[in-house]
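All protein chains but one are shown at their positions in the complex.
Let's turn to chain A:
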Amino acid sequence: MHVFTDPKNFDAYLSGFLWILKLTGASAVCALVLGVLLAAMRVSPVPVLRGFGAAWVNIFRNTPLTLVIFFCYFGLFVTLGLTLSDDLFRNIYWLGVVGLSTYTAAFVCEAVRSGINTVPTGQAEAARAIGLSFAQTLRIVVLPQAARAVIAPFGSILIALCKNATIVGTIGLAESSTIMKDLINFNGDAVIPIFLVFAGTFAAVLIPTGYFFGWLANRLAVKR
């Protein structure tokens, strides 16, 4: 463990995970907003919006995230000149957030849509039959049931997003996978401890997160 007792390396380890945390946080919020909007488009009665939502989902769900992130840097920034911050690393960070959010939004959209689909049609029909308005049907009957069905997939998406954040290292952000690579290259005698510390940190955070969302989804599940 001599590698991590060196304060310089320990700081690098911390800063790597701090980037992952920041990427995950900002992208989760953006992807959630964007994904819910896309889902609203996909279930709307307007064909143009449905087509737009479906196209987005099909494009980004089938393109490798590495390519999306690559495009954000070399396409949007280098070629088209989109600059999101004057600071070099802040700029890469925000480009990464753009890539992660556009990609993850496609999965959020599908989760929300399938959540709405789990609500039996009879629920809405019964709501209308007792005289609830459209807004009341959505607010009181359909959305509360859909929201509970969405918890488990949201958990998976959040976990995947956190792991995917490492890919932003490709375009030059010193996040944890890049830091691990550098530490390995400088400390060939401690390869396994380095890997176990980095992988273990992810596992220690993400495995409980998975169980937590599973527990929450079970607890809030609509019993049918």
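One rule holds in what follows: a residue touches a chain if its C-beta (ideal position, glycine included) is under 8 Å from a C-beta of that chain, and two chains touch if they have at least 3 such contacts; residues count from 1.
What we mean here is this: contacts and distances are computed from a predicted model.
Engineer: UniProt name of the unshown chain, from "NADH-quinone oxidoreductase subunit D", "Radical SAM core domain-containing protein", "Cell shape-determining protein MreC" or "Amino acid ABC transporter permease"?
Structural biologist: "Amino acid ABC transporter permease"
Engineer: Using the definition of touch stated at the top, determine which of A:Ala26, A:Ala111 or A:Leu173 touches the missing chain.
Structural biologist: A:Ala111
Engineer: I'm checking contacts with the chain that's been left out. Which of A:Leu34, A:Leu65, A:Ile92 or A:Leu173 qualifies?
Structural biologist: A:Leu65
Engineer: Which residue numbers on chain A touch the omitted chain?
Structural biologist: Touch set of chain A with respect to the missing chain: 42-49, 52, 58-59, 61-67, 70-71, 74-75, 78-81, 104, 107, 110-111, 113, 116-117, 119-121, 123-124, 128, 138, 142, 152-153, 155-157, 159-160, 163-164, 166-167, 169-170, 176-177, 180-181, 184-185, 188-189, 191-192, 194-195, 198-199, 202-203, 206-207, 210-211, 213-215, 217-218.
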